[in-house]
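Up next is chain A:
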Amino acid sequence: MVSSTTRRRLRARPRALVAAAVAAVAVLAGCTAQAPADGSSSGSGTSGGTKPLNVAFSVAPTTIDPASGCTLDDARLTMALYVQLLQPGQTTDKNGVPSVDPTTADPYFAKSYEVSPDGLTYTFTLQEGWTFPSGTPMDAEAVKYSLDRTTAIGGCGSAIVNDLYLSPTLIKQVTAVDPTTVTVQLSTPDPDFPLALATPAGSIVDPSVVEANGGITAGKPNEWMASHEAGSGPFRLKSFEPGTKAVLEKDPNFKGQPPASDEINVSWVKTDSAMLLQVQNGELDVATGLSKNSAKSLEGGDATQVIASTATANMQMLMPNDKAPWDNAKVREAVTYAIPYQDILDNVLKGYGQLYYGPIPPSMPGYDASVAGPRTYDLAKAKQLMSEAGVSGPVEVTLDTISGDANQASIATILQSSLQQIGITVKVNPLSESAWGEAVYGQKTQAALRLDGPAVFNAGYYLSYDERCGISYNTGVICVPGNAALLDTVRTSSDEAARTQALNQLQANWVAASPKAILYLDATAVAVKKGTTYLWNPITDMRTWKAA
Partner candidate 1 sequence: MSTSVSAPSDRSARSDRSALSAEGLRVAYGDVEVVRGVDLVVRPGEKVGVVGESGCGKSTVALALMGLLASGGAVTGGVVSVAGGRVDYRDEKALDRMRGSQLSLVFQDPLTSLDPVKTIGSQIAEALRRHNPRMSRAAVRARCAELLTAVGVPEPERRLRQYPHEFSGGMRQRALIAIAVANDPAVLIADEPTTALDVTTQAQVVELLDSLVDRLGVAVVLVTHDIGLVSEFCDRVMVMYAGRVVEEVPSAALFDGAAHPYTRALLGSLPVPGRPRSDDLTWIPGAPPPLAALPAGCSFAPRCTWAQPECSAGQPPRVVVPSPGTTTGEVHVAECRRALEVVASSRSDESTEGEPRG
Partner candidate 2 sequence: MKGTRVQAGTAVVLLAVLVLLAVAGIFLRGTATTVDVANALVPPGPGHWFGTDAQGRDVFARVAVGTSIALASGLGAVAVGGGLGLVIALVCGLGPRWLDAVLVRLLDAVMAFPALLLALAVTMAFGTGLLTALVGVVVTVVPVFARTLRAEARRATSEPFVQAARTIGLSTPHLAVRHVVPYLGTTFSVQTAANVGNVILVLSGLSFIGVGAQPPTPEWGAMITEGLQNALTGQWWIGVFPGLALLVTVVAVNLLADSIPAVRAARLARRRTSRPRREATAPAPVEA
Partner candidate 3 sequence: MADETSGQTSGQTSGQAGAPLLRVRDLRRSYGGPHSYAVLDGVSFDVRRGETVGVVGESGCGKSTLARALVRLDPVDDGRVELDGVDLASLRGAALRRERRRFQMVFQDPFGSLDPRMTVQQLVEQPLAVHGTPPAERARLVAEMLDDVGLGGDFAHRLPPALSGGQRQRVAIARALVLRPDITVLDEPISALDVSVQAQVLTLLRREQRHLGLTYLFITHDLAAAEHFCDRVMVLYLGRVVETATSEELFARPLHPYSAALLSAAPQPRGTRERERIVLRGEPLARRPETGCPFASRCPVGHDREVCRTSTPVLAPAEGALGHQVACHFPGELVAQPLERAATA
């Protein structure tokens, strides 16, 4: 979503997948959400025979199985094809423009839910009378089947729906009490669990279809499901050519809120220029994944508007703190002052981004602007820090990037020439995605560029990686003293103030240690044909989209 060729795969961390943000820890603590499932404020008429909506994305899904999908790209169709127990909430800004509020979870297939006082048992009350297209009733058994399946497969879906508690898994047991009642028992209290359920990973699948097509094999993705739907959602998959296109057709039998469009043509356009051309030709209503350069060129056009939405993904340079020269904090700090942030933002991102410096992006609740403001480009200070660091002789660093990622290539080039100024010679080492993954997640890399975002949109989830010392997910090998204890408070405390304070302290500690270089917070530029009803959502949700 950052560039046409960028593909962010979830490795040790489900990044940028589910953006169910939590505004404040307190909001959710022990609460019971029961807002009506009205949700849609797009106000689109669903009168018969709407124009088909033409949508293009830059990166095709590797699977459309919600239990296996790891990336935003994998989840493009999920919200259209499947229902979940809960869905991200919506708000309306002061101008009346609706937007998604990923910090809340609204009812969807679950009309309501209750949490036991110990926070370990969630009881969901389901909608009645819903059925799968196959005729199988959509009931508690189906929910149990779906959640169990996701956990059993053990892929990305499991990690997300379990809010990254994997051993033991967060979901201890799912019980179908009666057709409309499901209880989920957790192995540890987790106030963010509803947010995890409001992700594609929490999708409900038709057990009869799954069983007819390979069933569940523990630890093994279902290959049939990767290219077929067993859905419960408002759209049916009329046709699907993996990697090329899909046609979604409104399911007239869907019992929930009907979608705005009758038919959606989804195509995957790998080539940026091709997508740009299609937008220019007016062939597309919504185009997601244009390069910043292409998006910029569309701005101010008569037919198209570019909607830039701040995402949660940030571009960072990993400086594994255990490896030379990064074991010297002064060197790390020097690097953070030697990067021409504004140049990168202006030239590489064409302004589609935001600068900051801290462990939590500004778009996430808990961000403390007073400590985590952007670093300034200060070459003199950087050089000063280098000399204070006492590093002698030329420093050589190999920077791993993902081959074929134009943005990374650009940034690497800029870093190369910037860091040269403070005596660090950067050798750019473009790797294939899997090789890059092995280097980064295997904690072998000396330096790497990485576009990173949280799967579940809250600070506790997001910080679980970097602020715990010595765990394998901690790709930056960051160990800021005291932060681990602060994180425990953030994740488990039910005291809002304590959480806020801990979070602020954590950010301050982090910024002082300069454990990695944060280059920018990415903004997604979506080209939308004027007049199209479009609602941005971190996870693509086409239910409200409608052609002009």
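Descriptive notes on the structure:
FYI, a residue touches a chain if its C-beta (ideal position, glycine included) is under 8 Å from a C-beta of that chain, and two chains touch if they have at least 3 such contacts; residues count from 1.
On the choice of candidates, all candidates are chains of the complex that A comes from, given by their letters.
Treat the numbers as computed from the prediction; the structure is a model and nothing was measured.
Picking from 1, 2 or 3, the partner of chain A by touch in this complex is candidate 2.
By the touch criterion stated above, chain A contacts candidate 2 in their complex at residues 4, 271-273, 276-277, 280, 291, 293-294, 296-297, 340, 343-344, 346-348, 403-404, 406, 409-410, 412-414, 416-418, 428, 430-432, 435.
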